[in-house]
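First the structure, then my questions, so here it is.
Missing here: one protein chain of the complex. Every other protein chain is in place.
Presenting chain A:
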């Protein structure tokens, strides 16, 4: 097997000791805090079940709630746009910006924006883009993509950030003082907040019965990037719908505890239409771009439950693979277990067939998922599709084919084991095999215990339940 692009990226990630430190710092803290928050919330399991049920209900009645949301959002004065795929979504947003004659656009962190390639689309359209989330600001300076859906710059250590700021901030902040670095970013970003023409944000919830969008952040940047500009654009996946504010609150409790271990986010904002006569502030125009990009197809296939995802990041924080290789190695917009399910939907399985396979199936992700998404089952479903569409490599298919052939013929199998074990033992020295042909995947880094001289079944055939003396 040649190294795939994924294995190559994973290799590079593993070779970077700073990355591991950064990942452990962020995900380790998140894990501890989540455990404490969940421990202090005795109804957590019931809340998970309710969260899953709310999402399932919406997914089963998506058309109904989409229509209701559109009606109410329009009644509040917002323009609602529909985008079938990411190209269409990015196109709609850039067109709105151009129509508004926008020179400067502020963007609040949104993974959907990343999914539809918005940063690039804006850059290509020659519109100055300012990322208002501190982490996104760092990503922008480094010309990177987010490596985590909650902490996009978590792969960057403080020292990295100091270097970036030193180059781009004038005057440069004190690299040894985090407070000075944050203050510097705040100063630079504030200037932009106030002079932006358009503010673009995502949404955590789309509330059908009021037509409002709801955004939660910890920095308050979403408010600043969406209120002062003349035009506010919200981009959101259609799975973000909830029937009412109550339902949004039920999910919010799960989201915050699972993401950061807090009880509530610092800022929870509802946007309902543009500025009305008599409002102190607010945009003159509000646009909501509802993005499908593969979602309506998921409603009808085996990945339907993935639409429950509220993007809390708990699955990646608890994933042994993510914690070794970080987010960029996954190669898609979304990393970790949820990304391994979603990326094949968004980018195609041929591009990403490694992702559902690079998983030990240990199940910790689905154990922590606040909306009970059976991630393991969904990853397995991709493996089945990959197998059925002949994307698994020849040697593996052949090996498994041979194994299956023998395993379905117990006599042949037991006879074969009897012959194979002594051969394998020839490679052993003491009790261990340090090297064996075709076993490099194991023996390059691990010793292999030497197998038994005689199999259990063969011993049992001779001695019965008494066993050998």
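What we mean here is this: contacts are C-beta pairs under 8 Å (C-beta built on N, C-alpha and C of every residue); 3 or more make two chains touch, one makes a residue touch a chain; residues count from 1.
Rule of thumb we're sticking to: contacts and distances are computed from a predicted model.
Chemist: Pick from "NADH-quinone oxidoreductase subunit F", "Cytochrome c7-like domain-containing protein", "Glucose/mannose transport system permease protein" or "(Fe-S)-binding protein" the UniProt protein name of the chain that isn't shown here.
Modeler: "(Fe-S)-binding protein"
Chemist: Using the definition of touch stated at the top, determine which of A:101, A:123, A:246 or A:367 touches the missing chain.
Modeler: A:367
Chemist: Check the options A:42, A:394 or A:431 and report the residue that touches the missing chain.
Modeler: A:431
Chemist: Applying the definition given at the start, please give the residues of chain A touching the unseen chain.
Modeler: Residues touching the hidden chain, for chain A, are 1, 7, 10-11, 14, 320-321, 324-325, 357-364, 367, 380, 382-388, 392, 396, 400-401, 403-404, 406-408, 410, 413-414, 417, 420-421, 430-432, 439-442, 444-452, 454-457, 459-461, 465, 467.
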